[in-house]
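The structure is given below, and queries will be raised subsequently.
Heads up, one of the protein chains got dropped from this complex, but the rest are sitting where they should.
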Amino acid sequence: MTKPTCEDTLVVKKRDLKNDYFSLVLAPFSGAKSIKPGQFVHIRLPSTEIYFRRAFSVASVNPVKKEVEIIFKVFGRGTKILGKMRKGDSLDLLGPLGVPFSFPNKKERAVIVAGGVGFPPLMFLAEKMIERGHNPKQIEFFYGGRSKTELVELSRLKKMGIKLHLSTDDGSAGTKGLVIGPVEKYLKKHLNEKLKLFGCGPEKMLKAVDELGLKYDIKGQLALEALMPCGVGICLGCVVPLKAGGFARVCCDGPVFEIGVVNIAC
Amino acid sequence: MTKPTCEDTLVVKKRDLKNDYFSLVLAPFSGAKSIKPGQFVHIRLPSTEIYFRRAFSVASVNPVKKEVEIIFKVFGRGTKILGKMRKGDSLDLLGPLGVPFSFPNKKERAVIVAGGVGFPPLMFLAEKMIERGHNPKQIEFFYGGRSKTELVELSRLKKMGIKLHLSTDDGSAGTKGLVIGPVEKYLKKHLNEKLKLFGCGPEKMLKAVDELGLKYDIKGQLALEALMPCGVGICLGCVVPLKAGGFARVCCDGPVFEIGVVNIAC
Amino acid sequence: MPVDLKCKIAGVEFANPIMTASGCAGYGEELAQIYPLSNLGALVTKSISLKVRPGYPPPRTVETPGGLLNAIGLANVGIDRFLNEKVPFLEQQKTKVIVNVAGSTIDEYVEVCSRLNDCSCADMIELNISCPNVNEGGIEFGTSPKLTEKTVAAARKVFKRPIIAKLAPNVTSIVEIAKAAEQGGADALSIINSVIGTAVDIDSWKPLLANINGGLTGPAIKPIALAMVSGVYRKCKLPIIGIGGITDYKDVIEYLLYGATAVQVGTALFVDPSAPLKIVKGLKKYLKEKKLKSVTELIGKVRR
Partner (left out) sequence: MPVDLKCKIAGVEFANPIMTASGCAGYGEELAQIYPLSNLGALVTKSISLKVRPGYPPPRTVETPGGLLNAIGLANVGIDRFLNEKVPFLEQQKTKVIVNVAGSTIDEYVEVCSRLNDCSCADMIELNISCPNVNEGGIEFGTSPKLTEKTVAAARKVFKRPIIAKLAPNVTSIVEIAKAAEQGGADALSIINSVIGTAVDIDSWKPLLANINGGLTGPAIKPIALAMVSGVYRKCKLPIIGIGGITDYKDVIEYLLYGATAVQVGTALFVDPSAPLKIVKGLKKYLKEKKLKSVTELIGKVRR
């Protein structure tokens, strides 16, 4: 693990994606270049109203400019404040934290399953895979949300040349229904290939991906979320139960876990 | 007393006076037109970081536009936030609160003693007196501060045509030394006239004005400050001891008290 | 369908479960200038003692993270002036009135309670047993089960309408104190009074309260109060009035779920005197959303 650093950074770019989604680019962060997909930064909000930090997966980095991008949806008190930040405002960042995804072998086909606000680390994963020489056509990116407006950064994903499969609960874009349907269909068709699953999103979705992995004996990894008071492993507040018994800390034993390891609650 | 109202208002004008002093104009406040000099508004800061309201004397009102002006100096946590407010931001106002100054008889000469950030209610008093027909030349406005940069809104005060006597501790403007020196000198010279004292400022200054009033048998009023959890008389947190024994609430028995009544602590 | 906010404690019916907490609304006069008191479930008065009490010298309050420290010193007009000056006003208000009573000896409690028995305006009394007992070296009545029972029993003898015992949180077992109050004849329990705390100025090295120690109140203490309400609800049958850190309707629901029948709003009144009105609105909306008919359906419904 790389030593996390704690630094004041500036908002150098803010984009208002639609429907309460925002992208913030923060810089300079000296830890930027060492950040790997799946890792997160722990952000202190500039208000003592919110005492604890909030965790955000890194969505992209620019190692030269030492930039870190996060993409989030306004959800509660903390993300509300974050959504009001303006260019030039400063934010205290602690990171990089957590265990990243392991890159799949270049011959493997990556089946990526993103639910709602779980897509940023997976977009980062796909980007880095391509950078490392993975064929974009070997990346199947399933992206599901409640409705069309909940799917953001589509043009960015399309530009990557990956195979994008959209789905929405209400059918307003892509396949109608939960993302997991098209995923299972796809897996069944390609069981003879070397596949690797990657998932991040709501717990229900993660549980379903976990079950698919076990059912079809496909290895892979899931990025989990939890309430994280510290983010660095010292409070034991963020644990999830393991199937083998006992608990693991999402912040430092995860957030990325192998399929089949965590007992995902819903 | 007028019934206080509690309303969301907007910052319609912000002026950065120098040296951490700011003026904010808030509107529309339906209680605006009934506000009298010496009364204050209790402001809820748009941050749950600051749980309790902060009290500010009203510095002027525009009854037609329903505007209320406050002038403050960045001092602690709350005023820091207030100093960062921008035009268009909203602020929750409770007021008008407190007992106002009684206007002096038009034949009386008003000797007004303002110390530092105590000047806004006194400026409002002078303005209203003139509006009511008091001869500006019958208003002696003593205004003291640590140094030149601590005296603000001088051109505004000058425009009123009142007799302005400045003093600074370091002599950088007006008479050198505490404001109370020139005041006593003035009183001694004019003991044969009908005088009325008005004071607002640091406790030490108020105590000195109180003593001058008693020494030369000049009636008058002092506007006090206190930590005010509620501002409406229900918490009993803001009390000051009375010379006659017992306590009075600064927020609703004051903030304006007759000279000789309060046992001012320093 | 309209939702029902009425609730009943010891036979007394309240328009809604939102009361003002003692010491946080004076005798009602100031709030009545802002809105009709009929909006309240009940007005609870400042603690009334036998003699007038000027209270402690200032500074009396300190702002702390999420809370307020106060050392007012039970400043109040005393029972005589209360009956003469405050009751006539309270009688005109269309709200239930709960008179909070303080004393430094059991005799003082008894005297004040018997005077209130003749004052029909006092629908109930609430005994503030977080007062130092001068006959027992200054220990608080409410920290001793025996003294708690004795005090409540003594008040019980002279006051014929319902009695609420208001418990202090600064004890090893609030359940034990609750049971003592029940034993003494209390009809209901108010839980909790303020938590002992202090603060000091690091420049002058002087305590920030003239009395040094004070009572911590406000949102900071809500988790503490909730745990106490929850504990007592499971071990004691008396109806509970939950107090501590209530700012909005969500806080009220937490108290009800843990077993409170009604609540009192204290410190939040200082920030927003109209808080009770907003809470009532919020409660109605919540009940509608949850398709509940009556606020009483929430009582004790936490899913353990």
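Per-chain numbering from 1; labels A, B and C assigned in written order.
Note that a residue touches a chain if its C-beta (ideal position, glycine included) is under 8 Å from a C-beta of that chain, and two chains touch if they have at least 3 such contacts.
Please read these numbers as outputs of a predicted model, since none were measured by experiment.
K.L.:
Among the chains included here, which ones are touched by the excluded chain in the whole complex?
P.N.:
Result for the missing chain's touching partners among shown chains: A, C.
K.L.:
Out of A:Ile139, A:Val179, A:Val232 or A:Ile259, which residue would touch the omitted chain in the full complex?
P.N.:
From the options A:Ile139, A:Val179, A:Val232 or A:Ile259, the contact with the absent chain belongs to A:Val232.
K.L.:
Mind pulling the subunit A residues that touch the left-out chain?
P.N.:
Residue positions of subunit A that touch the missing chain: 1, 3-4, 6, 44, 50-53, 94, 226-227, 229-241, 245-247, 252, 265.
K.L.:
Could I get the residues of subunit C that touch the absent chain, sorted low to high?
P.N.:
So the residues of subunit C touching the missing chain come out as 62, 64-67, 69, 143, 170-173, 195-200, 202, 204-207, 212-214, 216, 218-224, 226-227, 230, 245, 250, 253-254, 257-258, 286, 301-304.
Convention: only the chains that are shown with their structure count from here on.
K.L.:
Taking each chain's centre as the mean of its C-alpha atoms, give the chain farthest from subunit C.
P.N.:
A
K.L.:
Please compute the C-alpha centroid of subunit A, do the same for subunit B, then give the distance between them in whole Å.
P.N.:
55
K.L.:
How many angstrom lie between the centres of subunit B and subunit C, each centre taken as the mean Cα position?
P.N.:
36
K.L.:
In angstrom, rounded to a whole number, how far apart do the mean CA points of subunit A and subunit C lie?
P.N.:
A distance of 48 Å separates the two centres.
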